[in-house]
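Here you go, one structure.
Left out: one protein chain. Kept in place: all the others.
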Amino acid sequence: MKRRTLLATGAGAALAAAMGMPARAQDKTKVGFIYVGPINDGGWTQHHHHSAMEMVEHFGDAVEFVYQESVPEGPDAERAITQMALGGADIIFTTSFGFMDPTVNVAANFPDVKFEHATGYKQADNVSVYSARFYEGRAIQGTLAGRVTTTNKIGYIASVPIPEVIRGINSAYIHAKKVNPDVEFKIIWIFEWLNPAKEADAAKALIEQGCDVVLQHTDSTAPHQAAREAGGVYTFGQAADMAEYGPMPRISSIIDNWAPYYIDRVQAVIDGTWSSVNTWDGISTGMVGIGEISDVVPADVKAEAEALRDAIAAGEYHPFTGPINKQDGSPWLAEGETASDGDLAGMFFYVEGVEGDIPS
Amino acid sequence: MDINPILLLAALMVASTPILLAAIGELVVERAGVLNLGVEGMMIVGAVCGYIAGHSSGNPYFGFVGAACAGAVVSLVFAVLTQFLLTNQVATGLGLTMFGLGLSSLIGQDAVGSPDLTVAKLSFPILSDIPVLGPILFRHDLMVYLSIAIVAGVWAFLKYSRAGLILRAVGENHEAAHALGYNVRRVRVLAIVFGGACAGLAGAYISLVRVPQWIDGITAGAGWIALAIVVFASWKPWRLIAGAYLFGGVTVLQLNLQAEGLKIPVEYLSMAPYLATIIVLVMIRAGRAPASLGKPFHPSS
Partner (left out) sequence: MLRLEKRPQPSRGWTYGAPVLAVILTIVLGMGLFAILGKDPLIAIKTIFWDPIFGPFAHFYRPEIVKKAAPLVLIAVGLSFGFRAGIWNIGAEGQYIIGAICGAGVALAFYPMEARWVIFPLMIVAGLLGGLLWATIPAILRLMFKTNEILVSLMLVYVAEVLIKAFSIGLLRNPEGFGMPGSRNLRQYPSAANLDLIPNTGFHWGALAALMAVVGAYILFTRHQFGFNVRLAGQSPRAAGFAGVNANRLVILCMGISGALAGLAGLFEVAGPSGQILGSFPAFYGFTAIIVAFLGRLHPVGILFAGLIMALTYIGGQAAEAQLNLPAAAILTFQGMLLFCLLAVDVLTNYRFKFGQGEAR
């Protein structure tokens, strides 16, 4: 394929030039990050950056850290990743699904550089993928939501119809229903990951329709603001603790904590033991953190949620344990059966009881 | 059915306010014969400046004032270019949008705000408690009422005041107005600055009240909608309110319909506000634009 030609002539020359640069592989390990948003977005990118900074602190002088923020997906991403590789990076983390093809393309040109792609599914000899089992956190959110709601209407601000988001909805629903058989989920899709204006509008619409709990799979704090204004509405922090909105309306949160993974991978590069893996970690390794449950929640409910969290962390309980049927009534999981990773990775159906259709 | 029509209408008014503010400013500018496509740029500069001014001073109203000033200052760039250097208005307006988007992002790089800054909702002694109309009309924050007041003021200005007459004359036939001794350039610059101030206020409403937050590009195209609404309103102030509320209404409605679980594919609901605008533009068969709209004025010497 034409790509090999580029490798032979263009990138090869570039690599040769880069090799001539001050010893990069020996002294410091150069770690690069490509972010899809600004580092102060309060959510997704901010947390990747925090985790990256923790990793840098851990290694001190042994690593050199570079990053680029607000990189648009598409050819610009490919350019940015290539620039980083040309600049001598040893390992590059690309932190958005939309960077998948660009990462794989660049990786083909730089076989000696390691690439880690978040939330993707394409691997290569020098490309790993990693993601977090957010649905474990949603199980706890669902439990809390089901318990604290008084109107039995729970709102969900969903971003883009992909399996990760659908898993979250399903997991939250299953657990809310478990503790409160009368709950009803109202779901709004805004087709974006971060759009405070739309998120605020969506939150208000949900609240106006009677929801007194609002879950979100979008990245800003706008829903919290809307909930605070309305009063009497509970929310959960997304990707970041958003503790400044606690104890009310924010009663808990899912915190993205990538630091342990980042430290692991950079260490592997330093030790020379790096290989391409597919990592999907959850609460047990600390990748998914559960934010401190606020005191507004009754003590027994808080204990219940914390027990659930501990059970998941210990591997004793899987959020998707049968009997569970699909939305159309067909059986999916038998009693006691747990969902396989494969099923979860491609999940594109609601479970029984969720109303509405998945946009497609 | 869970949709509450009263709350829906109230939400509609809030959602429409930024568009209304930006549109009334642009209406004045266009009545004076100038087409300023840079509304989006002015709005977003107003949004970030209002946000910073409001949060650093702790007073949201100070934020609004700051936003209006920022919008006015940015509009001056447009005014100088189009009125003194006779540049093409369409291109200059687009440049202003780009410039404004970039500038606002730079200004807002380190903007930090606190969740506690709120703009209080007013309540009127008896009016707020009227069963249906009360929540819809009488429980909003100050800016909602101010936006309507500005529309009323512009209407009165254009219709009854001498200055308004001069402005309209300049917009209809700038050569004749010049021959009569009116300073066309000054009238237009003043109009442009007014438009900039209104756009700034609109942006600040988004970043201080409606969302409220600052993030790059938070205006998300509201400035362009405002431009469309000016045409939709046939350049008449009161019709502007109808247009703004229509657009705001469709936006709010589609979210509510989704939450309701309606089985219309969501994507088509998101398109609805824009399609509605096109349909309305077609149906309304826009009344006559000010005859000198978009034509550069050069006092012949």
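Per-chain residue numbering starts at 1, and chain names A and B are given in the order in which the chains are listed.
Going forward, a contact is a pair of C-beta atoms (placed from the backbone, for glycine too) under 8 Å apart; a residue touches a chain by one contact, two chains touch by 3 or more.
Please read these numbers as outputs of a predicted model, since none were measured by experiment.
**Student:** Touch partners of the unshown chain, restricted to the chains that are shown, please.
**Tutor:** Counted over the whole complex, the chain not pictured touches A, B.
**Student:** Decide which residue listed in B:42, B:96, B:144 or B:169 touches the omitted chain of the complex.
**Tutor:** Looking across B:42, B:96, B:144 or B:169, the contact with the absent chain belongs to B:96.
**Student:** Give the residue, chosen from A:58, A:79, A:178 or A:326, that touches the chain omitted from the document.
**Tutor:** Once the missing chain is taken into account, the touching residue is A:79.
**Student:** In the full complex, which bits of chain A touch the chain not displayed? Write them out.
**Tutor:** The missing chain touches chain A at positions 2, 5-6, 9-11, 13-14, 17, 66, 68, 70, 72-76, 78-80, 82-84, 86-87, 97-98, 101, 121, 160-163, 166, 191, 345-348, 359-360.
**Student:** Tell me, which residues in chain B touch the chain that this view leaves out?
**Tutor:** Where chain B meets the chain not shown: residues 37, 41, 77, 81, 85-88, 90-92, 94-106, 109, 181, 216, 221, 224, 227-228, 231, 265, 267, 270-271, 274-275, 277-278, 281-282, 285-286, 298-301.
The definition used in the following text is that only the chains that are shown with their structure count from here on.
**Student:** For the complex, give me every residue of chain A touching chain B.
**Tutor:** Listed in rising order, the residues of chain A that touch chain B are 38, 40-41, 70, 153, 155, 186-189, 191, 194-198, 200-202, 204-206, 208-211, 220-222, 224-225, 228-229, 244-245, 355-357, 359.
**Student:** Quick one: in the complex, what on chain B touches chain A?
**Tutor:** Residue list for chain B touching chain A: 2-4, 7-8, 11, 15, 110, 114-115, 118, 206, 210-213, 215-216, 218, 220, 251-252, 255-256, 258-261, 263, 265-267, 270.
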